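Just one protein chain is left out here, and the rest sit where they should.
Think of it as A, B and C in the order they're written, each chain with its own count starting at 1.
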Amino acid sequence: MTDPRDVEMVASYADMVRIGTRNMSNHALLREVGRQPRPVLLKRGRAATIEEWVDAAEYVHSEGNSAIVLVERGIRGFDPAARNTLDLAAVPLAKQITHLPLMVDPSHAAGRKDIVPALARAAVAVGADGVLIDVPPTPETALVDGAQALTPPEFAQLMDELRRIARALRP
Amino acid sequence: MTDPRDVEMVASYADMVRIGTRNMSNHALLREVGRQPRPVLLKRGRAATIEEWVDAAEYVHSEGNSAIVLVERGIRGFDPAARNTLDLAAVPLAKQITHLPLMVDPSHAAGRKDIVPALARAAVAVGADGVLIDVPPTPETALVDGAQALTPPEFAQLMDELRRIARALRP
Amino acid sequence: MTDPRDVEMVASYADMVRIGTRNMSNHALLREVGRQPRPVLLKRGRAATIEEWVDAAEYVHSEGNSAIVLVERGIRGFDPAARNTLDLAAVPLAKQITHLPLMVDPSHAAGRKDIVPALARAAVAVGADGVLIDVPPTPETALVDGAQALTPPEFAQLMDELRRIARALRP
Partner (left out) sequence: MTDPRDVEMVASYADMVRIGTRNMSNHALLREVGRQPRPVLLKRGRAATIEEWVDAAEYVHSEGNSAIVLVERGIRGFDPAARNTLDLAAVPLAKQITHLPLMVDPSHAAGRKDIVPALARAAVAVGADGVLIDVPPTPETALVDGAQALTPPEFAQLMDELRRIARALRP
């Protein structure tokens, strides 16, 4: 979704509204989602500094919606081994300048499923408040992003690992 | 150390020989450390792909020294919030193309101590075989890198966390 | 302008409609400017490949407006010496995959006026069809971007140089 005129319709069906990485600076869209009641996932732009990303949330917040979750999903890098460079330092760095919850999306960062579990574990260990994992019921028939999706059994195993890390870090 | 003529002298004192990020492609130096018996820490170049980094280890190995540890220490990025962009995906990606042990250096990646513990936890969770942490006995009088160094008590607390994560991930 | 609902109003006053670098992938906006008759300046996103940039023009074109000018204005880089890294190779590379005219914006790339003339000369020499130069009548009172703006006399001198380069390259 890039059009502010679609926000009302989307919000009437969705539990949460997502702003994609290519629209982090689409201020009209940010303001429009700030005027509706659903919580907002705000993905970091591929070339956005941490400060620019946190600032973007202000466009949503200033319209009255403070239910915002920031999502680190990888920045543009030079190595073709992964689709993007997941910047996990962004989690503790952003936490110093905002109280908003922070999630990590290892699926879109990697673009390949084999390293998604390792990145998800790192996300929990670095202090993320949650992870976004692609788990279509039938990855082989997914219209997009099939290569990065976990199967339900793989996801169940990963969740078990993530819970153990979270417990290990509990004070 | 950048001079192959210094290798013998360094190796006569040091337990391990370190090749810094700016010399990952200094082939004369790589070959020379390949001809001495101490284990070698090979840091990833700031603009090196994972493949180029693993290939650099071949220069050491081809001279007979196979005791090589690869170290991810951050690549050059656009965000001034941290000194480098720690690329933790490099750990599982490199493990697919090499059997060499892989360590992560969060201190040099961050250049600031406040996020070092979080990055070290993430390094263990992503599958690193070890971490390099700057811990001078007296950080305030360290000649270099004081800003990124942990005190001994901070280090002790971090080690406790790292052990708990490692245990949580044990099968 | 990021809001498609503003396009009609803007187009009623402006001679040309500009899509800024942060909205190169704002598809709703691209489609809306494709439905109005003014020519469109489409700036390259800071992290967009040349292929993604040329593809973005398709969103405008597919709605019926083919009067599109592509503008290279610098990509995100690691060196703080300039605000962005002007990618002049993008001009000949883009010309291989599109027939649209290509302009270069050295003012926004540099963020500082001292190197704007040199970059503008290079833009003409590399084959750009035009340059965008910030020249407010009174730079010292400009609301934004004053540091990168040329004065009218500086601009006149630059135009003289650019004409001489263009003539020198005429077959």
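Following the convention adopted for this analysis, a residue touches a chain if its C-beta (ideal position, glycine included) is under 8 Å from a C-beta of that chain, and two chains touch if they have at least 3 such contacts.
On a predicted model such as this, the values are computed, not experimentally measured, just so you know.
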Residue of C:Gly64, C:Pro92 or C:Pro152 in touch with the missing chain, whole complex considered: C:Pro92
Option touching the unshown chain, where C:Val7, C:Ala110 or C:Ile133 are the choices: C:Ala110
Selected from C:Arg5, C:Arg38 or C:Arg121 as touching the chain missing from the view: C:Arg121
Residue of A:Pro37, A:Pro80 or A:Pro171 touching the missing chain in the full complex: A:Pro80
Contacts of subunit B with the absent chain, listed as residue ranges: 2-6, 22-29, 45-47, 75-76
Contacts of subunit C with the absent chain, listed as residue ranges: 47, 49-51, 75, 77-82, 85-93, 96, 109-110, 114-115, 118-119, 121-127, 161, 164-165, 167-169
Interface with the undisplayed chain - residues on subunit A: 76-78, 80
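The rule is short, and it goes like this: only the chains that are shown with their structure count from here on.
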Subunit A and subunit C, separation of their C-alpha mean positions in angstrom: 31
Averaged-CA centre spacing for the pair subunit B and subunit A, given as whole angstrom: 29
Gap in Å, rounded to a whole number, between the CA centres of subunit C and subunit B: 42
Sequence positions of subunit A contacting 2 or more other chains: 47, 75
